[in-house]
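These notes concern the structure reproduced below.
All protein chains of the complex are present and in place, except for one that has been dropped.
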Amino acid sequence: MNITTLAFFLLSFIAVGSAIMMITSKSPVHSVLWLIVVFFSISGHYILLNAQFLAVVNIIVYAGAIMVLFLFVVMLMNLNAETEPIKNYRLQLIGVLAGGALLLVLISAIMRIDVEQVVQMKTGDAGLIKVLGMTLFKNYILPFEISSVLFLSAMIGAVIIGKKD
Amino acid sequence: MNNIFQIVWLIPILPLIGFVINGLGRNFLSKTVTGFIGSGVVLGSFVLSLLVFMQVKAGNVMDLHYFNFIHLQDILTIGVDFKIDQLSSLFLLIITGVGFLIHVYSTAYMHEEEGKDFAKYFAYLNLFIFSMLLLVMGGNYLIMFIGWEGVGLCSYLLIGYWYKNNGFTDAAKKAFIMNRIGDVGFLLALFWLIAKIGTVQYDEVFSVASLSKLSSFDITGITLLMFVGATGKSAQIPLYTWLPDAMAGPTPVSALIHAATMVTAGIYMIARSNALFSLAHQTQAIISVIGLATALLAASIAIKQNDIKKILAYSTVSQLGFMFLALGTGNYVAAVFHVLTHAFFKALMFLGSGSVIHAMGGEQDIRKMGGLHKHMKITSITFFIGCLAIAGIPGFSGFFSKDEILAGAFNHGVVFYSIALFTALLTAFYMFRLYIITFTGKFRGSHDQEHHLHESPAAMTLPLIVLAILSIIGGYIGIPEVLGGHHELAAFLSPVVRSEEMSLSHNTEYLLMGLSTLLVLISIFFAWVTFKNYQSEGESKGLAKILENKWYVDELYEAVVTNPLRKIALFFNNIIERKGIDGMVNGVGKAVNYGSRQMRWLQSGQVGAYVLLMVIGMLLLFIIQLFL
Partner (left out) sequence: MDIQVYIALSLTLFTIGIVGVLVRRNAIIIFMCVELMLNAVNLLLVAFSKMHAASPAVKALPTYASDAQIFVFFIMVVAAAEVSVGLAIIVMMYRNIHSVDVNFLNRLKN
């Protein structure tokens, strides 16, 4: 077992474990923190897959900006474990069963796929900022510009929604 | 060709205008105006009919086409056509002439009605004249059928004129339904004609080319169906029972519709279709048998009736039976001749009975009358003339027409002749029974009624006088050759109606006439002897009771037709409709209601539940896509 495999399984374990912790912990603050852990481990996976730029962006945007925003909102509302007092265990059980069945179905479907034709790329330069930058600003310039409009409209929308009537 | 033919459409339109004016203006027109309009338009039609008749007599006949009523390219074209020929012009005269007299009579007879109802009455009467004119003027069977239905409707409306009386409305419904049964037959005959030869135009149907397209089965079927229509409209066995009940209507209506004109529609139709009927010997046999049976049955019932109008009604049925006998024996001219004379004397007698009823203050039972001759001479004398005419006393109109029918029957077979003669004797007997009981002897009513007795006003007696004169002279247009005449009616109708040739020697005819006259006189004498000291009859027994109850035909129909139908209807209503169909319809509603009440829980409004359902749906889709 080489180091890559070891790192993969370690990161996978952390990601799945933290994700489960996130949905099971009672306090919303803990959930946010566990999700941040998940994002870090996913960034680790990105690095393993030679996507260095995305790994960095993931940490900055998700773990940094977005999750801080979540944390901010949770703390603003002063949410704690008592905000979700009534539990419908039957509905939870059904939810877990449905999710598990979905996972089972999809995994078993994946196992039946013929993967002889898939190869791993030997070079790792696809994830470099230089390559991505060239692709982004050559081939995807229009979506990129449109995404700025999206941000603007999201910003305006957030302001209007959050405004006190 | 001639000016009069250009305005021939006015003949039916005038009564229609009268109908519209009287119908719409019934709330504000005075009775005088209403009566004037109602009678005036018919008078106008009569004058026009007279002019048309003159033209036709001069030999001018005309087919008029106004516009297409039904037009299917290359398949069927039915126009609004009028056919003015010898037959229709004769009927035009009868309808408008008798119709006018009855309108005039009605202005007096109905005078006690309220203004609104009075106008309604005249509106209906005008509508009836319009429909009847349409019936006889139509140039094809469809126009005839429209008029045919129209007169049925008017008959219904007028029988049920006093609509607040349940018995009268029941009689109206009975008449309408009986007529409908016949109408279905007529309609089927039309469909059959259209299917086989694609036209209902008289000239085209009767052309040799068309007739050759029909097999003998077709002809028999069509004529039989037409005859079914005729039995409904002209009150023959088995559909005659409506006519006596139809006497619920005002008496002038009985005179006009149920004696003089509408009931002769069946005769007119068969006479008009004589080209078809002459080819169908089975149908002719059936017609003559049914006509004879009806004549005998109705005459026998009439002997024991006590309602003055019922007697006349059964007499009408009986006379119509005579006409059908003539039609069945191929003696079309005699049938038309009898229609003409019958229209005169039967209208006369109905109006006379109306006059009597008027004087008696609504009493119709002849047992409560008697000795009326002293009080109302004109009515009595004219009624007597009518009786003589219907009995067939030589010199009166009924003699000539009835004699012709009897001669035709003799030509057909001695059995036919003897039954017909017997019926004629019965006719004379019951008519004179009616006359003697009503007009002679002592008055048997209450004292008030006797005090109230009076001769009717001029508007009522004048039509009586005119009709009495017509009843006398009406027969002279058809004096047979054997009596030195030329039978002008037969000559006049010959282009349209072809009677079968009769092969009777003059001596035989003299013998037949003498025999019938002698027997009729004996029959009248017998009636005189029996009823001259009439007081009141005891409870009738045996045959008399059966006759009094009209051979129990109504009861028979009730048991055989009405009751099973009612039972079936109840079954359908209660079991199939209520339980089956309603249950099904309501069941669908209930199922949806129940289902939706259960499904409601799916729409809980809980986001989590929705997501759960979405996931389960997704799961199913994956399973189907990936594993199935």
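Going by the order they are written in, the chains are A and B; count residues from 1 in each one.
Keep this in mind: contacts are C-beta pairs under 8 Å (C-beta built on N, C-alpha and C of every residue); 3 or more make two chains touch, one makes a residue touch a chain.
The model shown is predicted, which means the values in this text are computed figures rather than measured ones.
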Chains shown that the absent chain touches, full complex: A, B
Identified contact with the non-displayed chain, of B:75, B:607 or B:628: B:607
For chain B, the residues touching the chain missing from this view: 604-608, 611-612, 615
Touching residues on chain A - with respect to the absent chain: 4-5, 8, 12, 15-16, 19-20, 22-23, 28, 31-32, 35, 38-39, 42, 45-46, 49-51, 53-54, 57-58, 61-62, 65-66, 69-70, 73-74, 76-77, 79, 83-84, 91-92, 94-96, 98-100, 102-103, 106-107, 110-111, 113, 115, 117-121, 126-127, 131-132, 135-136, 139-140, 143, 147, 150-151, 153-155, 157-159, 161-162, 164
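Everything that follows uses one rule, which is that only the chains that are shown with their structure count from here on.
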Geometric centre distance via CA averages, chain B-chain A, whole Å: 97
Touching residues (chain side chain B, partner chain A) in the complex: 608-609, 612, 615-616, 618-619, 622-623, 626-627
Contact set on chain A toward chain B in their complex: 91, 94-95, 98-99, 101-102, 105-106, 109
